[in-house]
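Input: one structure, supplied below.
Certain chains of the assembly are absent from this excerpt, and the rest are unmoved.
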Amino acid sequence: MNPLMRRTIEIATDKRETLVDITREVQTVVSDSGIENGLVSVYAQGATGAIMIQENWDDSVQIDVINLLRQMIPRGVWLHDRQDGNGDAHLKAGLIGPSETIPIIAARLGLSQWQNIFFCEFDGPRRRRNIVCSIIADS
Amino acid sequence: MNPLMRRTIEIATDKRETLVDITREVQTVVSDSGIENGLVSVYAQGATGAIMIQENWDDSVQIDVINLLRQMIPRGVWLHDRQDGNGDAHLKAGLIGPSETIPIIAARLGLSQWQNIFFCEFDGPRRRRNIVCSIIADS
């Protein structure tokens, strides 16, 4: 395959729950591909992480996301907690989901002004999280 | 690029929170592309809107969606409210997500009988919301 059409972004996370802005890294993958128009599929590997499109003016919405999910999905009350103690992280990841597909318009991510791409960590800190970016060229 | 392979649907919304059925508009984009088989990626720009596949027999489920999200994510209690007063809208948009990818089967949207495509407005009314539709032909 053409190695420019798929690249895995690797990041580290420093808290149990945090949103990490990966917009610049995804834009670099898009730019390096040379594709002018098409789509990029962003996919988070790992069943306790997810991808969310969200505002990035400051970190207020990111903190709100974590607090909302903590209220909706408390820790320590799930069947799965008897195994790994991270039942809440799996539920949060499943609810948000690992994939988003974003247009490429004139070689740029087709996000609006306040949309950024975030990796959501729900069971960190982790030394390595993999996010697979796949480019589809306009046919 | 081939202009038939991507088109932006523009809609106005008339309430703070409302679901707008855009199935017919997306089908028109698919029909105009001439593509028989493939995929259409539907992407809502704007960090306070989202795309949801939902029933459209009448408007009961649409009203239920808005009421459920109001219960889950109340107004006025978020960090981000100190800036814009729309923290709840961002959280709703992030939870539902801006993208859905739908098969094109024999030149039609591969929805089931009761599935329609909705733009979810969480911070309207807005004079203009952009939904980018990208067609991928079967290769």
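So that you can tell them apart, the chains are marked A and B in the order they are listed, and the count of residues begins at 1 in each.
Operating definition for what follows: a contact is a pair of C-beta atoms (placed from the backbone, for glycine too) under 8 Å apart; a residue touches a chain by one contact, two chains touch by 3 or more.
Owing to the predicted nature of the structure, the values given are computational and were not obtained by experimental measurement.
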Copy count of the single sequence across the entire complex, 2 present: 3
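The working rule: only the chains that are shown with their structure count from here on.
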Approximate Å spacing (C-alpha centroids) for the pair subunit A, subunit B: 20
List of subunit A residues in touch with subunit B within their complex: 36-39, 52-55, 57-58, 60-61, 63-65, 67-68, 72, 95-97, 100-103, 105, 110-112, 114-115, 136, 138-139
Subunit A contact footprint on subunit B (complex, rising order): 1-2, 5-6, 41, 43, 45-47, 72-73, 78-80, 82-83, 87, 90-91, 93-95, 97-99, 101, 130, 132, 134, 136-137, 139
